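Only one protein chain is missing from this complex, and each of the others stays in its spot.
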Amino acid sequence: MTVKFLYFAWVREQTGISEEEIALPPEVKDVAGLIAWQRERGPEFAAVFGRDEIIRVAVDRKHALRDTTLDGAREIAFFPPVTGG
Amino acid sequence: MTVKFLYFAWVREQTGISEEEIALPPEVKDVAGLIAWQRERGPEFAAVFGRDEIIRVAVDRKHALRDTTLDGAREIAFFPPVTGG
Amino acid sequence: MIRVQKEDFDIGGEVDALRKGRTDIGAIVSFTGTVRDGGADNPLSSMTLEHYAGMTEQELERIEKEARRRWPLAETLIIHRYGTLRPGDNIVLVITASAHRQAAFEAASFLMDYLKTNAPFWKKETGADGESWVEAKDGDDAALSRWEAED
Partner (left out) sequence: MIRVQKEDFDIGGEVDALRKGRTDIGAIVSFTGTVRDGGADNPLSSMTLEHYAGMTEQELERIEKEARRRWPLAETLIIHRYGTLRPGDNIVLVITASAHRQAAFEAASFLMDYLKTNAPFWKKETGADGESWVEAKDGDDAALSRWEAED
């Protein structure tokens, strides 16, 4: 079972990915675990996801917190704080 | 030296006057004194100016308080609380 | 800028005129006050606004000046109508433009609160039971008091 990952703004630019399908390892259970896992994917990912305090995550199109579960998630998005309006 | 009196809204309707020229007696020195003086001008005036708490006065087109002086006043207006907007 | 007029106004046209050619404005707030019907219990056929010509203009200018003293505003506009209006008609338009949204919102709200309690207008309603003068609301004085701590 794969999950769709989406990246926006400079998170997209710095990882070089806008969209991908990922098979999440079963030990990644929540947003905090997911960010730790992303940091291990290479130097660009380590740089972006090392900025833990500034990375925002949405799970299935809802703003998520660090302890939000990934159980049943289909679409996960990574982005900086929003700046619309 | 006369002063122009103006009346608005139900103060105008109940006194039956929209505008008049009045020679103010010298003992009427402030707004409180003027309201007391107006009360003596007949039954309609007694009824209107007896509602002391609800009568507003402008002296030379500025909102006045009860202790505002009439010294040098050219135009005095009487009206209920405003209800625009 | 202030205007006191019998004629209707065009909200979009006024906003356009006020911002035309400017790139220093980030936020524009408009407030439009309209004649509200009282509903089935209190149907309104018309409303007549009387005002104190001469003092009205002076008060609106004073209120506008006070708002511009308190907030960094690029532009302000107040238009108030008088005469006979029907349900749904426009009564008043306030527009504020600023670099930032909070100044624009607060100034527009302030202008309306001050206008409601200080501009010499009086409303008379004509409904099913004949004519009656609208009474001032205590809520308007309360709204005004929000700004007085800042005086």
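Each chain carries a letter (A, B and C) given by its place in the written order, and its residues are counted from 1.
We adopt the following convention: a contact is a pair of C-beta atoms (placed from the backbone, for glycine too) under 8 Å apart; a residue touches a chain by one contact, two chains touch by 3 or more.
What you are looking at is a predicted structure, and each value in this text was computed from that prediction instead of being measured.
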> Taking the complete complex into account, which shown chains does the hidden chain touch?
Replying inline: A, C
> Of the listed residues A:25, A:43 or A:81, which contacts the missing chain in the full complex?
Replying inline: A:81
>> Given that one chain is not shown, which residue among C:105, C:133 or C:147 touches it?
In response: C:105
>> If the hidden chain were put back, which residues of chain A would touch it?
In response: 6, 8-10, 58, 61-63, 77, 79-85
> Which positions on chain C touch the chain that was left off?
Replying inline: 10-13, 15-16, 19, 21-37, 39, 87-88, 99, 101-102, 104-105, 108-109, 112, 143
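Operating definition for what follows: only the chains that are shown with their structure count from here on.
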> Once you find the CA centre of chain A and the CA centre of chain C, what distance in Å lies between them?
Replying inline: 48
> Among the residues of chain A, which ones contact at least 2 other chains?
Replying inline: none
> Where does chain C touch two or more other chains at once, residue-wise?
Replying inline: none
